[in-house]
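The structure under discussion is supplied below as structure tokens; questions concerning it will follow.
Missing here: one protein chain of the complex. Every other protein chain is in place.
Letters A and B mark the chains as written, and numbering starts fresh at 1 in each.
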Amino acid sequence: MARTTSPCATCALSTPQLDRLGLDAQEVDYVVALAGNPNTGKSTVFNNLTGLRQHTGNWPGKTIARAEGAFAYRGARYRIVDLPGTYSLLSATPDEEVARDFILFGKPAVTIVVADATRLERNLNLLLQVLHITDRAVLCVNFLDEAEAHGLVLDLGGLSTELGIPVVGAAARQGRGIPELLEAVADVAEGRVECRPLRPRFEIPGLDHAIAELLPLLDHAYPGVSHADWVAMRLLEGDEEMATAVRDGHLGELRADHVATEAGGHE
Amino acid sequence: MSDDPRRDVLDAADRLRWDLPQNFRDRWVEQTYAESERLASAYVRQDQPSRRLAWERRLDAFLTNRWTGYPTMVLMLAVVLWITISGANVPSELLATLLVDRGTALWHSLFAALHAPAWLSGLLIDGIWLTTAWVVAVMLPPMAIFFPLFTLLEDFGYLPRVAFNLDSTFKWAGAHGKQALTMTMGFGCNAAGVVATRVIDSPRERLIAILTNNFSLCNGRWPTQIVLATIFIGVLVPSHLSQLVATSAVLGIALLGVVFMFGSSWLLSRTVLRGEASTFSLELPPYRPPRVLQTLYTSLIDRTLIVLWRAIVFAAPAGALLWLITNIHVGGLSIAEYGINALQPLGWLMGLNGVILLAYVVAIPANEIVIPTIIALTTMTTAAAVGAPETTGVIYEFSDQNVLKSLLVGAGWTTLTAVCLMLFSLLHNPCSTTLYTIYKETHSAKWTTVAALMPIAFGIVVCSLVALVWRALGGS
Partner (left out) sequence: MAEREQLEDALKLLYDALDSGETVRSADLPVSAELVAAELARDAGDGTLALTDAGREYALQVIRAHRLYETYLAHRTGHPADEWHRQAHAVEHTLDAEAVEDIARALGDPLYDPHGDPIPTADGQLPPPRGCGLSERPVGWAGRIIHVEDEPPELYQVLAQAGFAPDVRLRIEATGTDGTTVRVAGHTVTLSAGQAALVQCDGLRPDEVFDASVIRLRDLREGETAEVVSISPLVRGLARSRLLDLGVVPGSVLTIALRGPGGQPVAYLIRGATIALREEQTERIMIRRRAASEAA
């Protein structure tokens, strides 16, 4: 289990130089993905960051077409993509495909996962799946105000240490925590904080052996492919989409040194 | 090892899969959840009992109870419709005055000052501008009120409870409980209702909701129903009852739409959609106080303006078309008259006439312009232009319903015509905005065609049967 020091629990806040650029997302330095379960206030976080007014709905699949926005922070320009709210990244639904493909192949500089503080356990399920396919993520624990009303006390510093990524508490509807979130995103994007994401081992008989046998072949076909463990597990599961990516060369975009020229492949 | 390394990967994966348990995916998810549980229990502590949970539970119990839940739903729907209808009246009239009356006059004087040829001002102003302005005036205010109200209920968390309450009813028809919401949305606008089906994450149930949304009598069709019910149905009874009877007739048509929605959902789920993959999930999210101002703003952008924009895009060419077919003459007759004559036999069979059917062909972009188009075509053919403007092919409204009635009766309309038109207004193809939306949502020409043809088939059959029985019983 990977561990790292808590990146954001102690750092002092600089004045947020948040510059809202709306939809003018032409030239950007970093691409940020926004993922999360339905009903976690993901779109409110998005609106807070970009100044766009995107509707937040109480449903999964609300933003099936990606919403995009932009902002500038500490002199760098960011493009942020609001992914569909999903419970998981493993299923063959259009929503999850969009989210999965964007994080995996779009290679965002940072993936923000928004979680509901009152249902953290359920939301961490998605976070752990996201950490499987990206190295750079920030967890935004939203609805802290409601968690307080529910009598919940959260140890975000401890959670951050164990997850190996920055964890920021927020109450986005009141604008609480947004400066801290920006700070954490910039830290990860600019490499000041290095994430060491928690990737628990799966105790499934035969899995380690199967992955160990598959990895050299995968590396031979696609030298330097990143997130090879995930690719191997999807192939072992019989996922048609991943098999197609292997067959038609699409997987080549996953090389660690590959520079994503165009973020994401979906419309 | 073969010389194709990609093939090697896939072959190895296929071979190695047999060494893994068959429920590999189950275990994957199970262990991820177990890890989440461990993390949550380590870093989240319940310090004191929840103040929130108690009232959330009580509210849930009230809203989903058999005796309190259903009345609350009906009350909510009634309040939303009442606010929409009464609130839309004033701005609608204002927009009509501004855009249709003043705007048209302004354009005409401008064109006259520029010495523009008559055909140009006819096509641009009387055709395109007038039709588009009409659609905006009729469509914008109710949608700008209806959708934000709907969105507020959604944000609060009430709508998932409605879906929960009605799920067993919709399940009977092979549909999803959330279809109750997309259906209700359809009363505002079918295109918006079709977009709203995104919340249904089961492929089969979503298609059912898309294909049957047209049976919700939309905002563009209510005025048609009300006008016909008032001048043809209401007058059949003593005057103190006429209002009541006319209103009942309109509500009866809307209810008939719901019946057709259930019936066709049932039919679709057991025939053409039988083999589509199906799953059910419905989360009841926590109640959250809606943020009113932001909701007004976002739902205006998200729903109202997008739908309105599409309507304008489709209404403008229709206005041009209407003007052209009534003003271009071939061999002494306008193109419209050829069309009317060709459609007359089918129209008669369905208890309608050629004018009405042609109006539906021309007015495919928006149901709002059906009645104005009918009036325009009727005045053109009857020459009994009672108080009509001098130009032809122009849509306009009669402020005096008696004048309208005498025009229609003069053109041969009977009670049967009105009844069949009310039915056909419910049971015909969706407007082109909705069809385009269906195509965008399904990416399928096949399902778009089904969505267009299914209701029109119902319409032809139902109207023809009504006309047949009516005439057999000696009605006229």
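Here are a few things to note about the model shown:
By our rule, a contact is a pair of C-beta atoms (placed from the backbone, for glycine too) under 8 Å apart; a residue touches a chain by one contact, two chains touch by 3 or more.
All figures in this text were calculated on a predicted structure; none of them were measured in a lab.
Across the entire complex, the residue among A:Leu120, A:Ile133 or A:Cys195 in touch with the chain not shown is A:Leu120. Between the chain not shown and the residues B:Asp8, B:Glu154, B:Asp167 or B:Glu337, the one that touches is B:Asp167. Against the chain not shown here, chain B presents residues 14, 17-18, 22, 25-26, 29-30, 33-34, 37, 57, 60-61, 64-66, 69-70, 164-165, 167-168, 171, 177, 201-204, 274-285. Of the residues in chain A, those that touch the hidden partner chain are 86-88, 90-93, 118-122, 125, 237-240, 243.
Throughout what follows, only the chains that are shown with their structure count from here on.
Put simply, chain A touches chain B in their complex at residues 38-39, 47, 53-62, 64, 88, 90, 93, 95, 118, 120-125, 127-129, 146, 149-156, 158-159, 162-163, 173, 200, 202-207, 209-210, 213-214, 217-218, 220-221, 232-233, 235-238, 243, 246-247, 249. Those residues of chain B that touch chain A in the shared complex are 5-6, 8-10, 12-13, 16-17, 19-21, 24-25, 27-29, 31-33, 35-37, 39-53, 151, 154-155, 157, 159-160, 198-199, 201, 281, 283, 285-286, 288, 291, 294-295, 297-299, 301-302.
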